[in-house]
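The other protein chains are all here in position, but one chain of the complex has been omitted.
Residue numbering begins at 1 within each chain, and the chains themselves are lettered A and B in the order written.
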Amino acid sequence: MTSDQQLTAYTLRLGDNALVLGQRMLELVAASPELEEELANANLALDYIGQARLYYSYAAEREGQGRSEDDLAFLRHEHEFRNLLLLEQPNGHFGDTIVRQVLFDTFYQLQLAALLECNDERLAEIAARAAKEVRYHLRHAERWLVRLGDGTAESHGRAQQSLDHLWRYTGEMFVADELDAAMLTNFDGPDLELMEGEWRRAVAAIVSEATLELPDAGSMAGGGKQGIHTEHFGFLIAEMQHLPRSFPGERW
Amino acid sequence: MTEKEWPLYEVFIRTRAGLSHRHAGSVHAPDDQMALDNARDTYTRRSEGVSLWVVRSDKIVASDPAESAALFDPAEDKIYRHPTFYEIPDGVENL
Partner (left out) sequence: MYTQGLDQPGNKGSGAASEETAEQLAAFQARIDAEEKIEAKDWMPKAYRRTLIRQISQHAHSEIIGMQPEGNWLTRAPSLQRKAILLAKVQDEAGHGLYLYSAAETLGVSRHQMVADLLSGKAKYSSIFNYPTLTWADIGAVGWLVDGAAIMNQVPLCRCSYGPYARAMIRVCKEESFHQRQGFDIMLTLCRGSAAQKAMAQDALNRFWWPSLMMFGPNDANSEHSAQSMAWKIKRFSNDELRQKFVDVTVRQADFLGLTMPDDKLRFDEEAGHYRFSEIDWQEFFDVIAGNGPCNRQRMEKRRKAHEEGAWVREAAHAYAEKQAARAAA
């Protein structure tokens, strides 16, 4: 790939993260533990879907092949999506979604902070918008993590279990592949090695405030960046893409 | 087991600098911090707010409408509140 193509592919990957997480949040509609949380969840999902559209539109433009944001979302095959495996995990209970949010948003916030300094103006602009939204999401999720961890014995147990189960998906965020390397070298983008340290410190702090235990470093899952997903992804994509694929070429 | 409800908070929003806060409605929340988050998510979804105040509803002290006659007595017998009571000499402007 040329370095331009690498930037395009990287942008597409950012879109995949946002879309997959947004899609998971949609499944939570009408299932929140309280009405106020319905609004928070919808707000969050809207932000992620919005970000996905911005990333995809930009990637499609850069590609110059006449594809649209919808072509990228609805007509690519499973292995072409390069999202983090963490985000395609099923929702589980509220503890799972909060832990997922904290683990991902802590990373995403650092990623965006680096991207808004990168030397691609358009990407930096998108990152600046997203950063404002993610700061709010992370704060809300952290508040919940503390309340769950330091709430009742039941909530503490559930939150700890969520953390233990999702931990194996966190390593992938910091394993740099050629696109990450290209972003760092050619575009002044995120330095995953630096970010990992900051991420660990931030996560350790919030986990401690929540009176929870940081899981032991175990083996880490990977493959998302190469398009090798977990079994859950097929179902997510099938549901999402069903209608456009059933009516090829139609407008909605 | 009867579940304890999250307390009710009243929400006040200032939509633009220069205006005062106006009552927008209420939200339930387990504590003050979450009340601010909930108020923001509910009442400022279309960026309608610059500043948010939340107050636990049970902390608000209110007048009793039945007492309004006593509290808000008609101003007829307290004429000094009306600008027309004061005689302004000729030649003084802007009063």
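In this text, a residue touches a chain if its C-beta (ideal position, glycine included) is under 8 Å from a C-beta of that chain, and two chains touch if they have at least 3 such contacts.
All values derive from a computational prediction rather than experimental measurement.
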Which of A:Leu84, A:Leu123 or A:Leu148 contacts the chain that the document leaves out: A:Leu148
Per the definition of touch given earlier, which of A:Gln23, A:Asn83 or A:Gln101 contacts the omitted chain? A:Gln23
Touching the absent chain in the whole complex: find that residue among A:Ile49, A:Leu116, A:Ala131 or A:Ala202. A:Ile49
Considering the whole complex, not just the chains shown, which residues of chain A touch the missing one? 19, 23, 26-27, 29-39, 42-43, 45-46, 49-50, 52-53, 56, 69-70, 73-74, 93-94, 146-148, 150-152, 154-155, 158, 239-240, 242-244, 247, 250-252
Touching the missing chain, which residues of chain B? 3-6, 8, 24-28, 30-31, 34, 42, 45-46, 62, 64-66
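Everything below uses one rule, namely that only the chains that are shown with their structure count from here on.
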Sort out for me which residues of chain A touch chain B in the complex. 34-36, 39-40, 43, 139-140, 143, 147
List the residues on chain B that touch chain A in their complex, please. 6, 27-30, 33-34, 37-38, 41-42, 45
